[in-house]
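The complex appears here without one of its protein chains, the remainder shown in place.
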Amino acid sequence: MVEIGHFALVLAFALALVQSVLPLAGARSGNARMMATGGPVAITGFVMVALAFAVLTLSYARSDFSVVNVWENSHSLKPMLYKITGTWGNHEGSMLLWVLILTFFGALVALFGANLPATLRAGVISVQGWIGAAFLLFILATSNPFTRLTPAPIEGRDLNPVLQDIGLAIHPPLLYLGYVGFSVCFSFAVAALIDGRIDAAWARWVRPWTLAAWSFLTGGIAMGSYWAYYELGWGGFWFWDPVENASFMPWLAGTALLHSAIVMEKRSALKIWTLLLAILTFSLSLLGTFLVRSGVLTSVHAFATDPSRGIFILCILTIFIGGSLALFALRAPTLTAGGIFHPVSREGALVLNNLFLTTATATVLIGTLYPLVVEALSGDKISVGAPFFNLTFGPLMVPLLALVPFGPLLAWKRGDLLAVGQRLMAAFAGALLVVLVTALFVDGASVLAALGVGLAAWLVFGALTDLALKAGVGSVPVGTMLRRLAGLPLSVFGTTLAHLGLGLTTLGVVGVLSFESENILSMRPGDTAEIAGRALRFESIDPVKGPNYTEDRATFALLDEAGQPYASVVSAKRFYPVRQMPTTEAGIRTMGFSQLYISIGDQTADGALVVRIWWKPMVTLIWLGALVMMGGGAVSLFDRRLRVGAPARRRKAASGRPGEAAA
Amino acid sequence: MLFWFVAALLTVGASLAVLLPLARRGDDERAAESNDLEVYRDQLAELDRDAARGLIQPAEAEQARAEIARRILQADGRIAESTPKAPAGRMLPRIAATVAILAVPLVSWGIYAGIGSPGLPSQPLAERLAKNPADSTVDELVARAEAHLAANPSDGRGWDVLAPIYLRLGRYGEAVNAYRNAIRLDGASALRESGLGEATAGAAGGLVTEEARAAFARALELEPEQPKARYYLATALAQEGRTAEAKAAWQAMLAALPPNSPWHAATAQAIEQANSELAAAETPPAPGPTSEQVEAAADMSEEDRNAMIQTMVAGLDARLRENPQDPEGWARLLRSYVMLGDKQAASDALARGRQALGEDSDAARNLVALAGSLGLPATE
Partner (left out) sequence: MTRKQKRLSVIAGAMAFLGAAVALTFYALGQKASYFYMPGDLQAATLQPGQRIRLGGLVEEGTIVRDQGTEVEFSVTDGDSSVKVHYSGILPDLFREKQGVITEGTFGPDGNFVADSVLAKHDENYMPKEVADSLKEKGVWQETTQ
């Protein structure tokens, strides 16, 4: 059984080799049959990797310790959910998940790419094949999850306790769907460059893939941030850690790509730039994979890293990024420039957006790689942390956020800034009111904090204004307005939701940064503490036995004004004996959008417990906003226009095999 | 067998994915540029919708319409100009196709032959624990008993069966626990009490401690002739340096032993040792390093312990280099190195042991099984 998975993986590699060569050769030589192999081969390759992945998952579920990977990362007493998620909670398994998602996207292109020109489709599938072949070779040569162990030990060494959490079930798959989803945009760009032709339709085909990948990545990053927030027990939601930056850079570049692809589709402008962004976005994804997997940078999130494997990924990285950029340099000059536009216009706004976003990406990139460069040049070891990013990234983001509401209101080609300003008066007045209310009525609010809240409100009101104007609020009767609203394309709602979500996230970040309160003290059972006007009593600490751990569980009661407990919060210190590892389980209670966060530390000499309590106002908005953004992407994805694409390609045969339709 | 069948099936399926599209008839070259026209037409329709809804001014709409119309004209022009690519020669595609079709089985079987272990079945834990006990390794049997006892911790018989196995495997701490459970649940018996004593002594590195002595004493109360208890109580005397008394105790025990008792040899040997010790006056023989002593070192201070363990393991290692035909010794060395956390040395010892004992001998196989249970991968 295990060996069938192993064989399927090898077979997938062989198929990826064929997929790399045959369709592209067909496209170059005008051979339709060779091009037609792309679809079936990509789908079969996906089926093989899926089979291998299913077999590995089954080995985990059944605790088959004759598989080294299972023995190293599982334990028979682990709850079933963590046995299954443990499949990708380690280097080998997570690389297999990476390739599974890559081939999944390749198969999707094969299935839904029926309306693409045959040569472009063949090219895209081939480029996907290159990436697939490279990473399958990497897995088979350096990180084979199917290596066997004989005789099989009777018990495994358990999964890192920090990873034994529901977060592992959601975060890596979502993140990889995002990371790897951008490979499709990359393949489209490279295929277009090989083809030497790029047109308005190209942008329309790339956009849904960008949207899908971007939505997944948004969700993945948000989920990862929330996971680190509650699991590490430090109460932080973003550490500017290299691994976090590694996922954030493709997100920033992908956001830029999302916007520039609109210009390309609508106005045939920014073609070359959009191509370059598509290449850069996936290159940053590859760089992220390299940083995370190789452990060249110290990170609080890096697990199971291995520098020797890093070299291999570095080679893949060099070949793909270097090769695609060289191809770009060679072919880009032959592409024709598109429509012209006035600086003050929708296009101009989107260019400005791209300028800010790519500059921000570059600062994050420099901050992340600078320690590596310095160490290579001078041998000094330095670290670049939050202070750097606050100083560089912050100033770039604030003007960008302030400009966001203008963009969707500007007309294409030539806009009228004054008219747009007038339309935004209501939103601006609303935001101003929020600033005043915050500054005057919220205790301890600084001017900066009030302005931050105002900025968030400006984003939210601005997004709603756009929708209201498009629906004709105030200028037409209510009935007409509702009909108009219902008739708006889904992508308009997508834009509104995404910008609204951005506002909510901003509000969450400002809320936590400006109004958070924190209290570290040592407590004995019966002691009370005060945090942000709330009283808290330490009730007791009790030992509890879990399935594969023991824990000391501290119970805290929230007291009302009469001193009566009305809710309790439990925070724990766990110990996993197999790995000899303690973990902290933070106690979190959500109240409205805010959270009370309690994390317990060691016992002091006289038996008291060190307790750290935070009041985190609006903190959940950080992730809820991201979910709203993700929802915006999804709504946009279902826009009829994107799905229709170039619809009228009549299918020649009535056969239902989608893979053949475009052949 | 099943594996080969499935593997062949998968290979055929994968090859067909390449073969079928190549074998299909028909020629379907098409003008690629028509896609642009669709996009532009779509844009025109959208423009009309927006204009009807009043989202853009009529003048702007007119301008945009003119621009799209211009692009449509351009695209039309390109289609007219473009000539279909001349199909390449017939030979090249055929060669490419043949290579591709052959590549799938050749590459996959070639690589798999190098890295796969086709003969190795999967071994899910539940299945391993459920199979016929006669086919199981000791470790599997122990794991099975442990799983059973984790579910039914009040099964005294289970503890009674498991305890001597732990003792034989040298897992003294667990043996002590198992004997205590058996005594608590099923009551004391001479056998259990003396077993508890032996396990306690083993945990202390072979030293018959006060606690162990108490257990043996209880065993003798229940059965005055219990040989194990008598033997160890005599050993306790010897360890205190009261060699003459110990010898007397062993002699008394030997006299009372039934003729077919397995204790004859051990007791006789002990007496002999006592004799030679008495003869050599106060020069006690240096004890060889045992895993018991390694564990006993737990009570010592950090530096002493490390020093002692290192010396003993080194001594054992040296002895095995001179006299390698000692399966027990190899097993002990392996366990010691793993306990010390020196994986490299352990793998090295495993390799040397296997060589010394003969690759295919039962002893070598047992050694490999032990290495596996200690978490040491078998190196070929």
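Each chain gets a letter, A and B, in the order it is written, and its residues are counted from 1.
As a convention for this text, a residue touches a chain if its C-beta (ideal position, glycine included) is under 8 Å from a C-beta of that chain, and two chains touch if they have at least 3 such contacts.
All values derive from a computational prediction rather than experimental measurement.
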item: Chain not shown: contacting residue from A:P387, A:G479 or A:G563; value: A:P387
item: Touching residue (missing chain; options A:L270, A:L396 or A:V420); value: A:L396
item: Selected from A:G322, A:P343 or A:P547 as touching the chain missing from the view; value: A:P343
item: Chain A residues touching the omitted chain (full complex); value: 157, 160, 162, 233, 295-298, 300, 302-305, 343, 355, 359, 362-363, 366-367, 370-371, 374, 380-385, 387-388, 391-392, 395-396, 520-522, 573, 579-584, 599-602, 604-606, 608, 610, 612
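Heads up, the rule we're going with is that only the chains that are shown with their structure count from here on.
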item: Averaged-CA centre spacing for the pair chain B and chain A, given as whole angstrom; value: 36
item: Of chain A, residues touching chain B in the complex; value: 1-4, 6-8, 10-11, 13-15, 17-18, 21-22, 25-26, 29-34, 36-37, 39-41, 43-44, 48, 51, 59, 62-68, 76, 115, 117-120, 140, 144, 146, 148-155, 157, 199-201, 204, 265-266, 268, 339, 411-413, 470, 472, 484, 487, 489, 641, 644-649, 652, 660, 663
item: Residue numbers on chain B that touch chain A, as the complex places them; value: 3, 6-7, 10-11, 13-14, 17-18, 20-24, 26-30, 32-36, 38-40, 42-43, 46, 53-56, 60, 63-64, 67, 71, 75, 84-88, 92-93, 96-97, 100, 103-108, 111-112, 115-118, 120-128, 137, 139-140, 142-143, 368-369, 372-373, 375, 377-378
